[in-house]
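A single protein chain has been omitted; all remaining protein chains appear in their positions.
Chains here go by letter, A and B, matching the order in which they are written, and residues are numbered from 1 within each.
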Amino acid sequence: MMLRPLTIAAIAAALLAAPTAAQETIKIGIPVGLSGANSVVAPSVVQSSEFAAKEINEAGGILGKQIELVVADDNSGAQGAQRAFESLVYEEKVDVLISMETSAARNAGLPIVNRGRTPYIYTSFYEGRSCSPWMYINAWVPEQQVAPIVDHFMSEYEAKSYFLIGSDYAFGRGMLEFTRAYVESKGGEVLGEEYLPMDGSDWTAIISQLKASGADALITSTAGGAPNVTLTKQLRAAGVDLPYGNLAVDEGTAKSMGGDATGIYIAASYVTGIDSAENKAFLEGMAAMFGDDLITPNDLSVPQYEAIYAYKAAVEMAGATDAQGVIDTLDDVSVTGPRGTITMNAQRHAALTMYLGQVQSDGTVNVIQSFENVDPGEQCPQFAN
Amino acid sequence: MANLALDMITTSAILFIVASGLMIILGVMKLINFAHGAFLTVGGYAAYLTTEAGLSPWLAPLLAVAAGFGAGIIVERIIVRPLYHRPLDAILATWGLGIIIGQLITLGFGREVQFAASPMTGTLDLGGVEYSAYRLTLTAFAIAIGAALTALLYLTRFGLNARAVIMNETLARGVGIDSARVRSLTFGLGAGLACGAGALITPLLSVDPNMGLPWLVNSFMLVLVSGVSIPSLAVASLILGSAQVAVSTYVSPIIGGLTIVVLAAVLLRLYPKGLGRGM
Partner (left out) sequence: MACDGSGPVGTSPITRRVRRTALIGAAVATVVVATAPFQLDIYTKNVLIRAFFLAALAMTVDVLWGYTGILTFGQSAFFGIGAYACALVATHYGFGPFWFAGSFLIALLAAVAVAWLIGWLAFYHGASPLYASIVTLALPIVFVQLIFAGGRFTGSSSGISSFPSYYWSFETWFWIAGGYLIAVTVLGYLLVKSDFGRVLVAIRENEERCAYLGVPVSRVKILLMMAAGAIGAGAGFGYAAFTNVVAPELGGFLLGTELLIFTALGGRGTLIGPVLGTIGIDVTASYLSGSLPFLWKLITGVAFVVVIVLLPQGLIPILGQGLRRLWPWRRPALASEVALHSFAPTTPHGETPSAPLRTEGLRRHYGSLKVLDGIAIESRGSELLSIVGPNGAGKTTLMRCVSDGGERSSGQVFVNGTEIGRGTPQSVVALGIGRSFQNTNLFETLTVADCLMLARWRIDGASLFARRSEIALPRPAVGILEATGLDQALATETRNLSHGQKRGLELAMVLATEPSVLLLDEPTAGLTKAERTAIGDVLITLAREHGLSILLIEHDLDFVRDISDRIVVLHQGALLMEGTVDEVIASELVKAVYSGQTVEPAP
C-alpha cells in the first residue's frame, strides 16, 4: 500500500521534531532580570508565570501537552539578554518567549528572535514603537498611560502649566516627550523638561528650577527603583506639594517610600484593587500557591500571566505550536484575565483599560477613575495589513 | 539667587562629607580605596537596620561609623596590608572588595529599595527662602566633621603620628612610630567615615545595593584635586560642587552630572599636584 503524502509529512515531522517532541511538553522561555535593575520585580513575574503554568497544566495543558517554563537571567541588560535569548532559542529550543524585560534587553534579544524565528510576547510597559515580525506586546505605551493623569490634573486642579522631570533613558524621554505633546494639544504649557543620568541621585538643581518655574503640576518619569525614590524624597525635603503624577511608580515602590509617596497620582493597567471576579480569583490563587512568599502582583507580573494564556489560546486556535501559525493567530484571540478582556491588534499592541490611582498614606493605591479600552495608537503600522 | 547659593553650599557640604573618608586613607596610606562606594552603601543599610530596630534615626550615623570602623580594621588586615607597595593593585583589590560587599548585601537584603526613616523633614525659612532643613543640617555636619578631623590630626597622639606618616613614612618609622598601627587605624577611620557619610545622606537617597557607586567616582576626583588637607578638600568641594550646581542649573543637569569628572581631569592636567599640594 502506498503511503499518502500527508502521512509521509507527518512521519517526517515526527522524526524531525523527535528530540523535543519526545518529552511532549511545550517549552516557554522566560528571559528576565533576576539580577540587575529588574531584579526587584522579576520574582513577581516568575511567580505569576508559575501560577499560569500550574493552572493550565492542571486543566490539561495546551493541546494535551504540559507546559514547561525555562527561566533565564538576562542581568537586566543587553549582554545578559544575548546570553539568555541564545540559550533559550538555540539550546533549550523553546516554543515561545514570554517576558518582562528592560528595553535594552528586549532590543538585544530581538535579532536572536528574528534569526531563530521564535514567537515572542513582551509583557512590560515601555516607551512604544518597537516592532518585529516575531513580537507581540500586551502592556501599555505612553499613548495609553499619560492621558488619564493629565486629564485629571486639568479638570481637577485646573493645572495649565507643567514641569516634567525624568531619568535620561529611552523610557524616561519617550514618556515625557509624549506628555509634552499631549499637554500642549490640550492647551496646557510645559515650563520645563529636565533629565538626570540614570544613576544620578542629586536632583537639587532640577528641584530648584521646578520651584522657580511656578508650575501648577509636576509629572515625572524616572527609572524604576532608586531614582524614583531619591527624587520623591528630595522633592518632599524641599517642600514641594504640587499635584504630582508619577509615570514610573508601582504599588510596591510606593509602599517602600513610606510617607513620602502619599498623594502621588499613578496610572496603570493593573492595580490590586480592581473589582472583578477574575482578579479576585487570580489573587486568591496566587496567595494559595505562594503563601508567605507571595510578592504582590503588579502591572508587570499580571500582563505576564495573561500573555501565557494568550499564547495558549493562539496555539489552540492554530492547532499547533509552529511559529508562523502562532504569530498569525495571536491577533485573533482574546483573553479575559485580571485586567479584563484583552485582544492584541494587528499592530501588535493592545487596547487596555487604564486606572487612575492615588497613593494613600498607608501605601495602598486608591482607584479614582477608570478609562475603558484606551487605544495604543499607531505603533507598528507596517503590520497593519 | 539665594536659593542657588544654598544649593551650591549644601551640595558642596554633602560632597565634603562623602569624600572625607577617602581622603584620610589616601593621605596616610597613599592608596585609593575603591571600596569607598560599598562602604557608603553599608552605612545606608546601617540606617535601614536602625529604622528596623525602632531606634532613633539620629543614632544611625553613629552606629554606621562603629560598623565601618570595625569592618575597616578587618579589611585592612586581610586585603590592604599585602598591597602597600602595589598602589595600583590596591585600587583593584578594593574594587573587588566593593563587588563582594555589594553582592553580599544583595544576597542578604535583596536588590530592592529599602526604607530608612529620616531624622527630620520639611523646610526652614531663611529670611524669605524656604530651604530643605535636612540639607542645612548636613552643612552643619560637614563643618563639624571638618573640625573634628582637624582636632584629631592636630590635637591627638594618633594625629601626630598620622601626620608624621603623611610627611615622611621612613622617617616616622625611624623615630619609633608604629606605622602599621597608624595605617590600620587610618583605614578603620576612613571606612568609618564612609559608612557614617552613607548613613547621613540616606534621608536624601534610597537604600539599595548600588547606592554608593555613583558617589565613588566623584569622591575620587575630589580627593585627587584637593590633595591631602582638610581645608583644601573643603575648597575643592566648594569649587566642584558649585560648578556642578551652576552647570546643572544653567546648562543641563545631564552635563552637570559630568561636571566634576571632566573638570577634575582638566584641573589635574593643569595642576598635577592638586590644589593643596600636600602630597
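FYI, a contact is a pair of C-beta atoms (placed from the backbone, for glycine too) under 8 Å apart; a residue touches a chain by one contact, two chains touch by 3 or more.
Note that the structure is a prediction, hence the values are computed from the model and not measured.
Participant: In the complete assembly, which of A:Ser132, A:Thr179 or A:Thr321 touches the absent chain?
Facilitator: The missing chain is touched by A:Ser132.
Participant: Touching the absent chain in the whole complex: find that residue among B:Ala5, B:Leu107 or B:Met167.
Facilitator: Only one of B:Ala5, B:Leu107 or B:Met167 touches the chain omitted from view, namely B:Leu107.
Participant: Among B:Leu136, B:Cys195, B:Ile230 or B:Ala264, exactly one should touch the missing chain; which is it?
Facilitator: In the complete complex, the chain left out is touched by residue B:Ala264.
Participant: Looking at the whole complex, which of B:Ile99, B:Ala140 or B:Ala180 touches the chain that is not displayed?
Facilitator: In the full complex, the listed residue that touches the missing chain is B:Ile99.
Participant: What chain B residues would touch the chain not displayed?
Facilitator: Looking at chain B, the ones touching the missing chain are residues 32, 78-79, 82-83, 86-89, 91-93, 95-97, 99-100, 103-104, 106-107, 217, 220-221, 224, 254, 257-258, 261-262, 264-265, 268-269, 272.
Participant: Residue by residue, what part of chain A touches the chain that was omitted?
Facilitator: Missing-chain contacts on chain A: residues 34-35, 39, 72-73, 75, 77-80, 82-84, 86-87, 90-91, 102-104, 106-108, 110-111, 114-115, 127, 132, 168-171, 173, 197-198.
In this section, only the chains that are shown with their structure count from here on.
Participant: Spell out the part of chain B that touches chain A in their complex, as residue ranges.
Facilitator: Contact set of chain B toward chain A: 3-4, 7, 10-11, 14, 106, 110-115, 117-118, 121-123, 130-135, 203-206, 208, 210-211, 213-214, 244-245, 248-249, 252-254, 256-257.
Participant: Once bound in the complex, which stretches of chain A touch chain B?
Facilitator: Listed in rising order, the residues of chain A that touch chain B are 35, 39-40, 168, 194-197, 199-202, 204-206, 208-209, 211-212, 225-226, 228-230, 233-234, 236-239, 252-253, 256-258.
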